[in-house]
Structure formats: structure tokens, C-alpha cells
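The other protein chains are all here in position, but one chain of the complex has been omitted.
What follows is subunit A.
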Amino acid sequence: MPPVPCYLTENKLIPRLSPEEEFPDLSQHNNHMAKVLTQDMYTKLRDRATPNGFTIDGVIQTGIDNPGHPFIMTVGCVAGDEETYEVFKELLDPIIEDRHGGYKPTDKHKTDLNADNLKGGDDLDPNYVISSRVRTGRSIRGFCLPPHCSRGERRGVEKMSVEALDSLSGDLKGKYYALKNMTDAEQQQLIDDHFLFDKPVSPLLLASGMARDWPDGRGIWHNDTKTFLVWVNEEDHLRVISMQKGGNMKEVFNRFCTGLTKIETLFKDKGTSFMWNEHLGYVLTCPSNLGTGLRAGVHVKIPNMSKHAKFEEVLKRLRLQKRGTGGVDTAAVGGTFDISNADRLGFSEVELVQMVVDGVKLLVEMEKKLEKGQSIDDLMPAQK
């Protein structure tokens, strides 16, 4: 990859204010950025900007303003454009390594969106698995990311995305609903379908600047059968979601891969592509979503298993994580959990979905055993 140019910032012309004076107070902080950022690093990075003018202060603002989540170690920084990951690599490489299980700056990430490579996944027990879902994000090369984009760029992303989505056909054929032009009836339908996203309220997101100009340039596209959904200009340029009731993860993943591949082809026809490189995979706003950006998950009824003393250990070994059914930062309702892959980077899409399929199958087996009052000791998996 050719070296990415970076430029001196339009420095504030107040010569007596030094990088020591500018260094943030991170003494109360507990996030990945605060763990890594030193005075020396800040001094070095402060004089740089990406070709689009994004600076270190833009990268770390959200981490300064949000000292720490009580239960989750947040990342504490964002990218303003594709070049951020190069220009500020001294900061981002260690954060990526810490966040993504030891992923090194020299490692290569494998992309595999061939759904045929998934083994099984069409037979998760629907008595336990209520719904299946795969999501990821995509960024359009040549446009700044949500923390830094201008209104013109955001509208450009919307226009190009809608043009691409409008040309999908067959069971992917659908319609776009711009947030600012939505009728009350459309809005209510989208709420009832659980598709509507609202202006973010989390200070983690707001502090990065990605909610500016809301709801300009934002919208929701979904296919007629409501199984393929795209969010435009929320936390990323695009969030792509494939979902359906029941346990047929294979079908969900098929549609996911087909849809993504078709969309990518359409963008290539327009002379651009998704942000991607062989080290970081797909490039997204938050470093936690690099690589595949993929979260494949199910809503699964495991009231017995979830109360078992070894539940956390099992999840850890399977490389899975649990969430409440409202998504990140929610609690489980009545023993029904959202179970998904914990990893994003360093494994391919197929590998991650395989882990979810295999792992959920095992959890359901364990649940059935516990229902019968049997032990699950002989089912304990090895660390993946």
C-alpha cells in the first residue's frame, strides 16, 4: 500500500501553548485510548492531519469526554476517514491489538463472503432459537466517515447508496425511507417492524460528532420481504442487516453475502468501492468494527443455561458474547439472550458465522440437558 500523505495541521498560532498544555487529563479514564495515549505519542501526532484535515484531537475526543463505561471497556476513539488508520497508526495499532485479541500491525485479515463455505446452520432448533441475524458495516471509499464528513459528503453517500440499492432486484428489491421525508404512517410501520433507528443519545456516539445535522442524509432501506435492511449514515456510511425469525442462519447468511456482493458490484460500476485493505479488512468508523465488522447472532431461549455457573466460561471458550434482546447495553428478558460472535478482526466472515452456528447448537444441547436435570460437564467445549 502506498504511503498515505499527511500534512501539517492549520496550527493554532499561539506559540506559547505546547503539546504538554494540550495533553488531556486521562487520570480518571478507563478506555483503550486512555491506556495507550502517552504525552510523547500525543506530541508526535498533534502535528499531523489526514489529507481531509482530521486531527488527533478529533480521533480521541469521544474517549476524553467519556471516561469509561462501567461494564465494558470502550474503545475511546474513532476514525474520521480511511487515512486515519495510517496517519495515526502509532495510537491505533496498539488499540487494535488490545481490542482484537493480539492482532498485530503486520497481520493479514482474510475476507470470505462465500456462503457456500458455511457448514450446516440451517437447522438451529426454532423452539429455542427465536430469530437469526447477521449485520456488518461498509464505508464508501473517497468519502469522510460520520465523525468528520460534511453535509455535502453525507448527502453524497446517501445518493450513491440509494442509487445502488434501488437497482437491486428479485427478493432483494426494496425501498428507501429518508428520515427527514418520512410520513407518520411510514414511521409507525418502521417502528412496528423494529427497523427505525433514532438520533443517537449515547454520549459515546454524540461526542464524536457523528450526529451532526440530524436527520439530514440519513435513512433506512429495506427489501419488500423485510429480511434485508440497510441503515444509511447512522454510525457508519452503511450498516447492512440480514435477518429473519427462526433458526435458519444459513439462509440469513446466504442473503447477507448475496446482497453485499451485489451492492459492492454496483458501487464498482460507479467507479468507487468499499474501504478495504488486506491488513484491516473493511474499514469502519469505530476500530472495534474493523475486519469483518460482522456480528452474527441469535435470540435464543436459554433460561437454565444462563443461570448455570459455567455459562460465562462456555461463552468465552466458544468466542461468543451475550447481550440483552434490546442490543448492546441492555438486559436479557425472561431468559432470552442475544448470543453473537465476540470477534470481528482476524477471522473471516464464514469463520465467525460458523462459530455462532456451532456454538449456539451446543448451547441449545446444553439447555436441553439441563431441562432434564442432566449434567453438561461432558459437553464442555475446548477454547476456540
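One rule holds for everything that comes next: a contact is a pair of C-beta atoms (placed from the backbone, for glycine too) under 8 Å apart; a residue touches a chain by one contact, two chains touch by 3 or more; residues count from 1.
In this section, contacts and distances are computed from a predicted model.
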item	value
Absent chain [UniProt protein name; select from "Adaptor related protein complex 3 subunit mu 2", "Creatine kinase U-type, mitochondrial", "Phosphatidylinositol N-acetylglucosaminyltransferase subunit P" or "General transcription and DNA repair factor IIH subunit TFB4"]	"Creatine kinase U-type, mitochondrial"
Sole contact to the chain not displayed, among A:Thr38, A:Thr272, A:Thr330 or A:Gln374	A:Thr272
Listed residues A:Gly156, A:Pro303, A:Gly335 or A:Pro381, member touching the removed chain	A:Gly156
Option from A:Asp47, A:Asp65, A:Glu264 or A:Glu365 whose C-beta touches the chain left out	A:Asp65
Contacts of subunit A with the absent chain, listed as residue ranges	5, 7-8, 10-14, 17-18, 21-25, 51-53, 57, 61, 64-65, 141-142, 150-153, 155-156, 180, 206-207, 211-214, 216, 271-272
